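Omission of a single protein chain aside, the complex is shown with its protein chains in their original locations.
Chains: A and B, in written order; residue numbering restarts at 1 for each.
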Amino acid sequence: MNNRIFQIAINTFREAVRDRVLYNLIAFALLMSGAAVLVGQISLQIERLVVINLGLTAVSLFGIVIAIFIGIGLVSKEIDKRTLYTVLSRPVRRWEFISGKFFGLVGTLVVNTFFMAIGVFGALAYVSHHLERSDGWVLLALYFIVLQFMIITALALFFSSFSTPIFSAVFAFCLFVIGSFAGDLRNFAAMAHGATRWLASTAAYLVPNFSALNVISGVAHGQSVPLQLVVLNTVYALVYTAAALSGAVLIFERRNLK
Amino acid sequence: MASAVLALSLASSAFLVHTVDQLRDSTSPQEMLYVSSPKLLKRLSLGYEGLLADIYWTRVVQYFGGTHSRGGGTYKLLWPLLNITTQLDPHLIPAYEFGGTFLSAKPPDGAGAPDLAIELVKYGIQNNPGDWHLYYDLAFIYYDLRDYRHSADAFLKGSQIPGAHPFLKIMAAQMAEHGGDVATARMMWTTTYQTTHDALIRANAAAHLRALQVNDDIMILERVVERYRVQTGRFPESFSELEAARMLNGIPLDPMGKPYELEGGGRVVVSDPADLPFIEKGLPQGYVPSAIPRLVPTN
Partner (left out) sequence: MPAIEILSLEKIYNVGFWRKRAKRALRPLTLTVGDGEIFGFLGPNGAGKTTTLKILMGLVFPTSGTARILGMELNDPRMKAQIGFLPEQPYFYDHLTARELLTYYGQLSGMDGKQLPSRVDAILDEVKLTDSKNVQLRKFSKGMLQRAGIAQAILHDPKIVFLDEPMSGLDPMGRREVRSLIERLKERGKTVFFSTHILSDAEMLCDRVAILNQGELRGVGGVAELTAGVHGKVEIVWHGSAIPSAIRSMGAECHAAADTMRAVLPEESQGLALEALQRDGFRLISLTPVRSSLEDYFVSQLDAQAETVQVPTQARSN
């Protein structure tokens, strides 16, 4: 069982690489290099701040775009192109297929983020000629960003199991946006009454809690991240991902392939 | 054929962009700010408010620098831009220093809104309680308003923060006793000049220091002129006379390197007042400081 999931994951990774996804790293490298060179002219005191803000924002945005773009096609593309037929006629269970696809895309994103992290630290070292201890928190911010990728990938995969790519992209992107101000939504729900309160609360607790996973601004100022938050966010991401993937499996297992 | 069309259309589009830019000249405030409500903007930034704050900060600097070089004004957008920047990132310390200086400075050097400056810096202190620099900025604003009591107060509070520079304590005492003194002014501006990282603020401090220097110089020179008059019974026509009378060692130069001049009636004036903003003495008779702002040269 594990080997099959692993093989599907490897194949998904290989497909992404051969589809030249990793070329986005070139664009990222250009961006960071340009920023590192230009930032000194903007304001001398805040070069590190700008490099970290820009770098982490770029890592996050690039990754989310990749997660959505590839995630929405993970299942639907295989159904459309009928490459699934010869896979599912083998002793591969449908949930193994979904899991393999998930791990493949997340793996791709982790590799991508790894290279981007090198770029960010490189730019940081360039502008300030040294690295400080507080820069270690940047790694934690990157970890949280990877958790975000996990959630978005699971959501994109969930939509891909029953919807066309365009709708999947729209839904996934909407959830990303709403999830970014999930905190505000919860506050709003607390202040509302009646049916609105009920609806808003449901939505507020169902959407992915990205606001808690975004520590870019704090880390850019060298602020530490409490251990409790790290643990809670990790567990949350795992639980939410499991929910989205279970949903995907439930739908996919019942689907008649055309 | 197609390549010729491509080259031509690219060139024309670049040219048209440039022309439209000229036409649109002053961007309306809405366009500059895009979204006027900081809270809405923070929500729209989808968690990337740190970067957005940095972007708005660069616009603050560009806006101020651009307006200043074009003749200055009231910098109507300075407060909204700074407000947005600090709402997006309350820990962007340079914004408070910049705002404190240039919001309270009088037009055409600044927005002339000291109350907004105080509000901004107080917001900064609230969000960064451990940063003593902000108390310095606050104290400075009060000092500029000649509110020596509040200024001393700010210095005192700042000095109580662990790790604060000892001069805050010294300044607290100085301000309480000798707020209006020239010596205090010199201390304040020198400290700012030495500690700030911002080029514009440093230039501003330098200009103020030069003005103090001019005031001192003119006081001394007018005393010499008076001595001459007592001795000779008339005002000197030029400094060479004073030099000949061995009252001076040479032609005195102002901090910009230009010679002082003598006006009738024993008044010493600067030759080029536009070069020396903030001076109180030494303005030639009938000189009206133009609305065009004075260069804040760096040196």
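By definition in this document, a residue touches a chain if its C-beta (ideal position, glycine included) is under 8 Å from a C-beta of that chain, and two chains touch if they have at least 3 such contacts.
This is a predicted model, so every value here is computed, not measured.
In the full assembly, the chain not pictured is in contact with A, by the touch criterion defined above. Mapped onto chain A, contacts with the missing chain fall at residues 3-4, 7-8, 11, 14-15, 18-19, 81-93, 254, 256-257.
The rule is simple: only the chains that are shown with their structure count from here on.
Separating the centre of chain A from that of chain B, both taken as means of CA atoms, is a distance of 46 Å. Of all the residues in chain B, the ones that touch chain A in their complex are 43, 46-51, 53-54, 57-58, 61, 89, 91-94, 197-198. Interface of chain A with chain B (complex): residues 42-46, 49-50, 52-54, 57, 60-61, 176-177, 180-181, 184, 210-211, 214, 216-217, 220-221.
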